[in-house]
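All protein chains but one are shown in place.
So, subunit A:
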Amino acid sequence: MASGHAQQISVGLNGQYKSIKQAVEKANAGDTIIINPGIYHENNIIIQKPLTIIGKDYPIIDAGGVGEIFTLAAKNITLKGLFLKNSGMSSVDDLAGIKCLDAHQVRIVDNKFDDTFFAIHLSNTNGALIRGNRLKASAAHEYQLGNGIHLWKCKNARIIDNEIKGHRDGIYFEFVTNSTIKQNLSDGNMRYGLHFMFSHENEYIDNTFRNNGAGVAVMYSHSMKMHRNNFEDNWGTSSYGLLLKDMRDCEISGNKFKKNTIGIYMEGTSRTQFHNNIFRENGWAIKLMASCDDNVFLKNNFIANTFDISTNGKLVLNTIDGNYWDKYQGYDLNKDGIGDIPFHPVNMFSFIVERVPAAMLIWRSFLVQMLDKAEKVIPAITPENLKDNYPTMKPYDLDRKNK
């Protein structure tokens, strides 16, 4: 506290200090540390006072596979423009590139992460801003990986414009509330692109989830908002664009589900609104389990999916009215744009495939089409009440540019 106001400290070849750890130790609260370009072999840098650390031209901080790189435990810390590499790997300690413990109002901006176990790990940290980071991991097995951005018991976090590749879960939320996830790209993560557990009243908007084990899993949460996201190419035996389990009171609108094995898989989900979504070229657009109730599907486009909706029981407690189905073959005599006969989106053959998956091989054969036609006339296997009473004749204009 010599001068009483914030100072600037430089680290590196021509700087005041050779190591970051030293600089952090000597700095006063509120100081700014500038890290010059270079390679720094350091780990376990613990910051317990409000500091701003800025890297010039992405200085590389390499932990050499031992321990963590930064541990933050104070309010108002900023980390910007750093390149963090090779943290230690331990599932017991959850080692991370940047770990925040009670570090409220932390700002982690424009950093790069390469092969860190967890990249950014927040516990009990409110008001965090995580923006513009590039995360990459390249381990071959799930147990060798941590989550890209991991939040535990946080509030009011903002996670914007990050890119996460090759981690276990791209973004993981547990006991996190009132947070925003915006414009991120989650690509090629082993488990989920984005994963919520017991996290309420969050929103995620304009993100892209591509080619992950499964796109987004939202479980045991309520009042979530999911808008304008892209769920693409999530392929595999139990792969979903979006998994909803024991959810209620959510809004899901303007999303695009393309080329997923299952677009949305939902069980135990209640009072959720699905508006203006596009389902295109999925294996199953929606798997709607009979444990779901009071959900409303309105103004969605279902185009070129193998199966539009499949279910596992006769009980239907959801409303599926006023959508566009490309498989609809009805007519519109009064020209009001709404088909005059209801559409049954459940295909009889999906029940057969459910029981004997290998039967998928005769899909689209003449025999299967005949069976399906017969079933449409006299429903015997498929639930009669699962129908769209007001199917539109033309698709809704929902296409927008991809991010």
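Criterion: a contact is a pair of C-beta atoms (placed from the backbone, for glycine too) under 8 Å apart; a residue touches a chain by one contact, two chains touch by 3 or more; residues count from 1.
Keep this in mind: contacts and distances are computed from a predicted model.
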item: Protein name, per the UniProt record, of whichever chain is missing from view ("Nitrous oxide reductase", "Sarcosine oxidase subunit gamma", "N-methylglutamate synthase subunit C" or "ABC transporter"); value: "Nitrous oxide reductase"
item: Option touching the unshown chain, where A:140, A:358 or A:378 are the choices; value: A:358
item: Sole residue of A:201, A:246 or A:281 that reaches the chain not shown, by the stated touch rule; value: A:281
item: Per the touch definition above, residue among A:11, A:250 or A:303 touching the missing chain; value: A:303
item: Hidden partner interface residues of subunit A, rising order; value: 235-237, 239, 259-262, 281-284, 303-304, 306-307, 326, 352-353, 355-369, 395
